[in-house]
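Take a look at the structure set out below.
All protein chains of the complex are present and in place, except for one that has been dropped.
Coming up: chain A.
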Amino acid sequence: MFNYITRRVAVMIPVLILISMFIFFIIQLPPGNYLDSYVALISSQGETISGERVEKLEERYGLNQPVYVKYWKWVKGFVFLDFGNSFQYDNASVWSIVKAYLGYSILIAGSTQIFMIVVGIPIGIYSATHQYSFGDYFWTILGFIGLSIPNFMLALILMYVGYFVFGIPSLGGLFSEQYITAPWSIAKFIDLLQHLWIPVVVLGTAGTAGVIRTMRANLLDVLNMQYISTARAKGLKESVVIYKHAVRNALHVIIMWAGMRLPKLISGSTVVSIVLSLPTLGPIIYTALRSQDMYLAGTVLLFQCVLLLVGNLIADIILAVVDPRIQYN
């Protein structure tokens, strides 16, 4: 097992190098660069900018250098967490920007992931073991609604309900005002939880509906397998048959799906983060791509790829634990 993990991590390094080239290539594709969009922005505001100044800026940002030089400038500092500088944030280091948002992004994505699984799997089990019952139909319909409501709408509804029905003030953000700059304390943590549930529910609802549906379908398949009859024929309690013999065999798809879901949770949270004013990477990558802030955009994309690879690795490890047929080599 340990060897397996080491080998998998070792393989990830060349994969990441290829991905970084690919990302950089894609980011270079649109015509123009950061300065062009900057100049366009300035002139749209009715001001002009001298050619001399443009040249100066070009030099400062190294924008007139060939692609491979720019690429090298970007990757050479990776091991020291140096990902170059951002243009739009006045030449601040990309890492300092990413660092400020990465933790909360992972916190929100991770909590959402846990929420989807903890809520979705038991309901999926219930639906499968009570097929065609009232409860099964109820959850199926609720799941469809959850899948079809746009996230920003759900965010607005929850904020409305939270404020006017439960009287929870200032639902945007992750902290109440007095805690934003305060050092960590139990009170701050509780405040965080009070804010966290809204983005988690908003981001997780559609996924939860997916988990319910997948779990229900897989478990129904498994319940038709011969070994389930074998387990019942032994004299096991129905609950043991379901939880010990059936559920474990129905988890594969959900584990793999959860592994691929992590980066999607970060990019998918853009609109929700804007609506709820959350400090996540979603809005950052959005503005970075729009203004062709290439090092920042590339780095955030790269982090998403790392998350995808790590998510897959974790999923594979869990799968190997759940199912002994999966070989490590």
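Going forward, a residue touches a chain if its C-beta (ideal position, glycine included) is under 8 Å from a C-beta of that chain, and two chains touch if they have at least 3 such contacts; residues count from 1.
Following the convention adopted for this analysis, contacts and distances are computed from a predicted model.
Matching "Energy-coupling factor transporter transmembrane protein EcfT", "Sarcosine oxidase subunit delta", "Peptide/nickel transport system ATP-binding protein" or "HDOD domain-containing protein" against the UniProt entry of the left-out chain gives the name "Peptide/nickel transport system ATP-binding protein". Residue A:Met225 is the one among A:Ala92, A:Ala182 or A:Met225 that touches the chain not shown. Not every partner is drawn; the one left out touches chain A at residues 131-132, 225-227, 229-238, 245, 248-249, 322-325.
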